[in-house]
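Removed from the display is one protein chain of the complex; every other protein chain stays in position.
Presenting chain A:
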Amino acid sequence: MGDCVLPARAPRNGEESRVNGLSAADLFDLLGHFLLLSLLSIGGAMSAAPEMHRYFVVERGWLDETGFVTSIALAQAAPGPNVTFVAVVGYQIAGLVGALAALCGILLPSTLLSLRVSRWLRTHRTSVGVQAFTAGLAPMTVGLLLATSWVLLKPFLDGAETVPWGPILLIAVTVWCMLRTRLAPIWLILMGGLVGALGYG
């Protein structure tokens, strides 16, 4: 029901005849490309973003630059895993059907593969190879998390003329609460939203 009630974007010239601008063949193309992207997205959905951009914005022209960047920003502003940005990309291209196709595509292959691999690893968990696999990857995992912390931290430090005390204080309070208390993160996020809305963030 929702497709035509919620226009995903302003229709460009001549696109009105096709709902949200895509034919059935295009939708299969969309689904197919997301199926492929699913298996390429090692390191998370966000790591497939450059390839998504190349195909849907540059090659197909189904989405403009702003639409693509907005998809990522919206998904990061909303709660939930980053993969929700894939649903927004699909939605901006072809409405709710597009969102559904994009999600099924990005999730199906990786889900089946993950379950098979994790079951296999669990049944062979006593073997030296598997134990070495999980133990050997752990330092890299922690390293990647530290690198992600740095990436999240950088926007607050870059381009600031004075010391950004607001964000620094928010970050410090958050780290302290996480290490010393058992407070649910939502209270910290609400605190951050409130402090930011009042102009101190």
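FYI, a residue touches a chain if its C-beta (ideal position, glycine included) is under 8 Å from a C-beta of that chain, and two chains touch if they have at least 3 such contacts; residues count from 1.
FYI, contacts and distances are computed from a predicted model.
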Undisplayed chain, where the name is taken from the UniProt record, one of "Carbon-phosphorus lyase subunit PhnH", "Chromate transporter subunit B", "Sulfur-oxidizing protein SoxZ" or "Fe-S cluster assembly protein SufD": "Chromate transporter subunit B"
Contact footprint on chain A, counting only the chain that is left out: 6, 8, 38-45, 47, 70-71, 74-85, 87-88, 91-92, 96, 99, 103, 106-107, 109-111, 113-115, 117-119, 121-122, 125-126, 128-129, 131-153, 155-156, 166-167, 170-175, 178-179, 182, 184-186, 188-189, 191-201
